[in-house]
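Please read through the structure below; I'll follow up with questions.
Heads up, one of the protein chains got dropped from this complex, but the rest are sitting where they should.
Now for chain A:
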Amino acid sequence: MTLIDLANPTRFLALTTRVLPWLAAATVILLAIGLYQSALAPDDYLQGATVKIMFIHVPNAWLSMFVWGVMSIASLGTLVWRHPLADVAAKAAAPIGAAFTFLALLTGSLWGRPMWGTYWEWDARLTSVLILFLMYLGLMALWRAVEDPSRAARAAAVLTLVGAINLPIIKFSVDWWNTLHQPASVMRMGGSSLDKSFLIPLLVMAIAFTLLFVTLHLAAMRNEILRRRVRSLQMMQASRIAFSSEMGAGSRHDNASKEIGAA
């Protein structure tokens, strides 16, 4: 089973029908283990219980970048290899990535309120994640703005790849921008090496969230394929109605209602 074999959407649907329940079960089990372990993890001597937000925050932040990577590979698939499912994968990934990015921002600001005393700080890292979020939203707007999926796919693929080149530049320039204004006033996470009691739950949570993404992504791809089938069926029906009404100008109304009734 290679990537080429999955070019047939029917085969892809059959495979995911078999795989998805197992993936979902693995995700639930790992999430349960991770949450249990992070609940048992000791409080930090400085941050208290708020350190536990990290176990949700860090996997979200990691996935926010990972999903853009997945979309970039899918965009290469659209533009270079013309894989039929690549644009489905890219389109399905965008809202999930936006959700992970939003959750990373949200949990970060919830952590920042007791730690920094403010919900929002124009810290370099926060700012670059916010820009990433804006780019996800722009990409979703692009997908929604064009009716024809294949036309939207190529435009979105170009934009995704340009974004992939630009994201490191933006990250680097925001770092520069922030150090210009307020040098080293905010504390940094993960500067020192993490203790094992924190590291193991964090790794479990990271794997669980990645599995969650894979599960959601496959499910969203299934939905997208089915949605496109419904769309093409509707268009076929509409053209059939238009065609039959052209043929029999007198019995136009009857024909149209018959078509709808038959379909």
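The rule we apply is simple: contacts are C-beta pairs under 8 Å (C-beta built on N, C-alpha and C of every residue); 3 or more make two chains touch, one makes a residue touch a chain; residues count from 1.
One rule holds for everything that comes next: contacts and distances are computed from a predicted model.
Asks: Which choice in "Heme exporter protein B", "5'-nucleotidase, C-terminal domain", "Quinol oxidase subunit 4" or "Carbohydrate ABC transporter permease" gives the name that UniProt lists for the one chain left out?
Replies: The UniProt record for the chain left out of view names it "Heme exporter protein B".
Asks: Tell me which residue among A:15, A:115 or A:161 touches the hidden chain in the full complex.
Replies: Once the missing chain is taken into account, the touching residue is A:161.
Asks: Looking beyond the chains shown, say which of A:13, A:26, A:115 or A:170 touches the absent one.
Replies: Considering the complete complex, A:170 is the one touching the chain left out.
Asks: Tell me which residue among A:131, A:200 or A:214 touches the hidden chain in the full complex.
Replies: Residue touching the chain left out of view: A:131.
Asks: Just to verify: which one of A:79, A:106, A:203 or A:219 makes contact with the chain not shown?
Replies: A:79
Asks: Can you list, in ascending order, the chain A residues touching the missing chain?
Replies: 79, 131, 134-135, 137-139, 141-142, 145-146, 151-152, 154-155, 158-159, 161-163, 165-166, 169-170, 172-174, 176-177, 180
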